[in-house]
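Below is one structure, written out as structure tokens; comments come after it.
One chain of protein is taken out of this complex; the other chains stay put.
The letters A, B and C name the chains in turn, as written, and every chain counts its residues from 1.
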Amino acid sequence: MSVLKEKELRVIGFLCNWCSYGGADTAGVGRFAQPTDLRIVRVPCSGRINPLFVLKALLGGADGVLVSGCHPRDCHYAEGNFYARRRLEVLKGFLPVLGIDPRRFEYTWVSASEGQRWQHVVTTFTANIHALGPASFSPDAPELEILNAAAR
Amino acid sequence: MAIQDDIKSAIAEALPGLSCVIGWGAGPEALRAAPLFMRDAADVDKFTAGFLAVNNPALFLPSLKGAKVGLVVKGCDARSVGQLVAENLVSREAIHLIGYPCRGVIDMDKATAALEGRCEPGEVKGLREENEDIVLDAPGGEIRLAKKDVAADKCARCRYPNAESADVFVGEKAAPVVERDDYADLAAFENMALDARKAFWEKEMSRCIRCYACRNACPLCVCRDHCVASSREPHWLTQADGVRDKLFFQLIHATHLAGRCTGCGECERACPVGIPLLTLKRAFSRQVEGLFGYTAGIDRSTPPLLTFKLEEPAIKEREW
Amino acid sequence: MVMSTDTAKKFVSFESLPDFLARLAQESRVYAPRREGRAVVYRLWGPDDKAEFTARPTESCKQVIFPRSEALFYFSRGGEGENPDASSLILQEAPEPGPAVIFGALSCDARGFLAFDPVYDGCGTGGKAKDVYYLKRRELTTLVVRTCKTPLNTCFCTWVGGGPASSEGADALMTEIGNGWLFEAVSDKGAALLQSLPDASEEQRAEGAASREAAQGVFPQPADIKDAPVSLRALFDSAAFWEKQTAQCLYCGACTYLCPTCYCFNITDESNGIKGLRMRSWDNCMSPLFTLETSGHNPRPAKFNRLKNRVGHKFSYYPKIHSGRFSCCGCGRCIKSCPSSVDIRKIVLDAIKEAANV
Partner (left out) sequence: MSERSAAATSRPAFQPGTRNPYLPMPARVIEAITETPTIKTFRVILQDETLMREFSFEPGQVGQLSLFGAGESTFVINSPPTRMDYLQFSVMRAGENTTALHSVRAGDIIGVRGPLGNCFPYEKMKGKDIVFVGGGIGMAPLRTLLLFMLDNRKDYGKISLLYGARSPQDMAFSAELPEWLSRSDLDCVLTIDREAEGWPHKVGLIPNVLLEMNPSPENTVAVTCGPPIMIKFTLQALEKLQFAPEQIVTTLEKRMKCGIGICGRCNIGEKYVCVDGPVFTLAELKDMPNEL
């Protein structure tokens, strides 16, 4: 059940295995109420996030994309999130040229112990996405529609 | 043109130590030159520079590894070379650069528009340059066009017309057209509402024929035969003729060029159906310049997305 | 496409042409050239569109009959979601296309289909395996071409048997006269399309004939390329010749995808869980992947191997197995839109000259 009243939207979360995924887990174990719109994709490190993951999701119909990794200086691999920070910040400023509202994409840092912070981040972000409403997405070739229909 | 003869002399002088020198020669029609690979004196005779010297010869560098090659370069071409060198993709020692003051090159979109109602660019039989004008031998008689009206957009915001890194520079240096790039073109584009921008790209990309000339004309697209766009592992793209896949390919290109693109505009020029692809790359360049103060092809420091700082003063993260 | 009745000749004024197109669009998908920036492309015509019948289209109209991508068939498995049941399978052929009209294409565009026709009619298998998708679209498409008034610098239709007013491969020809267009049907399909139009007067017919003749007069005299098949074959092993001719090539696919006669395609599968499709999409011989084998071996590893095959196919291999017809309609798009100004005319002429010297 969503804590938000509207119809669920499609929000994709790329979470690093070591911190944010743990943070989401902590929030779950602590039974903090969270919106259910988020579909989590676990990745080894925020440094693994190819900006194309985000773009592919947004082009393919995601209403929002959230990336979350370890706090700077706390990366399990020492510096993955430092690279991620640069890439994702560059990406965020790029989105408007495509006609994508940059608020549909956020990145942040949540550690494994910060269950409450995770709850706050995901609730805030999801609420923002609901405020923006469903995204329109670019049409696929007609012959491929069957594949998307299968996914929905 | 005196400067043309001087460039020819510089080429002839350098040629004995080089496998070839790449410049421009006569093309298949009056408004278009062709890349020219000069190997002997007879080839050098065919060299032409000037308003039609459009193609970026830096494109050929990565495929010519092994033998020292010469390039005649405009300022923007030299930036591509500079970036390839900065990324260790080519060795500066294996390249002989002959620079000259560039005063702009033609843009076929604008030439087409300027001629509309009179003739197609492909009907023009001859062209001569007269100072700030070009004079065309067109079916209905001569047509005079001001160069500035049909020059590429990149020329109107040219900061580096002179190939600063050239081994030999021929002629008097030209003054930069502007001191800084204010990305006014992007700002104008972003006057459109978000939905309109999205619709714009969908319409433009629906024309795309997936020939990948944009990629193959890009001097910094160095994966060449191993492009991820052709891969099925990972399977980024289908082969379908859909706007989503076609736009996503451009995002692959633009993303891979982020912080590396020097703005030479060859992607956009090469596009047979005239999709304004440089706009996407410039959106990344604006970000990279704004956040990290980095100018691709000019700065010699590590490209900004290949490094980081512990504290990033320019990045203001969202408060949660 | 043999005419059973006398050649129908009709006239439509410039201002009533949109009405005619609107009538056609009620029955069929109508494609017409439209200007978009520097490009002129074939688009589905709608009443609000201004068709471009002056500037030459950047692309050929082949995608109406040979789409850039199309489903060959769909497949589905039993099971659900991500766990398809490999022991079950349902195949479903792609739906049949509807009727279409290509309006105001170029003569050379129509002649491009003549290169497709025998290949897609299954000549390789002695007619046993016919390309039903292409043949159906070809059958259901009516092609109206227009007389070109002047040549572009890159035009060489006359070298390969065409001309500005050729209607070969088309169903009707339209020629600009005075304040409108003279239409002449050259097939039953064309006659049916034009049926509702008023007959052209004697004067209008004469004016059309004069226009066509005038156009023929201003197109370039053909170069003699009859030796091309033999010359190109003789130069097959001359790597130096081909490397020089290819030096400036970027090996993108612009030439092949804009070409009215290039007919190569790829076949790929896409699937999602239990459903998927097999599709075909345009492919091009300039790409190294075109011939790359699974082992990593590539019979055409360098761009010169590939451009040699492209030129060889058009001017040597294809004519050898298709009664001397070149697989080129001389539209010049590969020259006009080549980002690197490669000129196939020059390659062919140089090859003939070079072979004569060897």
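In this section, a residue touches a chain if its C-beta (ideal position, glycine included) is under 8 Å from a C-beta of that chain, and two chains touch if they have at least 3 such contacts.
None of the values given here were measured: they were computed from a predicted structure.
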item	value
Residue touching the undisplayed chain, where the options are C:Cys285, C:Cys329 or C:Ala355	C:Cys285
Residue ranges of chain C at the interface with the undisplayed chain	25-29, 44, 72-73, 75, 77, 86-89, 91, 93-98, 119-120, 122-125, 128-133, 233, 236-237, 263-271, 276, 278, 280, 283, 285, 290-295, 297, 299-300, 305, 309, 312-313, 316-318, 320-321
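Just so we're on the same page, only the chains that are shown with their structure count from here on.
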item	value
Chain whose Cα mean lies nearest the overall Cα mean	B
Chain pair, A-C or B-C, that carries the greater number of C-beta contacts	B-C
Distance between chain centroids, defined by C-alpha means - chain A, chain B (Å)	35
Inter-chain centre distance, chain A versus chain C - centres from mean C-alpha coordinates, in Å	45
Junction residues of chain A, two or more chains touched	141, 143-144
Multi-partner residues of chain C (each touching 2 or more other chains)	69, 270, 279
Parts of chain A lying in touch with chain B, wherever the complex brings them together	50-52, 55-56, 59-60, 72-73, 79, 82-83, 85-87, 89-91, 93-94, 96-101, 106, 108, 117, 120-121, 124, 136-144
Complex interface listing, chain B residues touching chain A	186, 189-190, 194-202, 236, 238, 240-245, 247-248, 251-252, 254-255, 258-259, 279-280, 283-284, 286-288, 290-292, 304-305, 308-310, 312, 315, 317-318, 320
Chain A-facing residues of chain C, complex	69-71, 74, 94, 270-277, 279
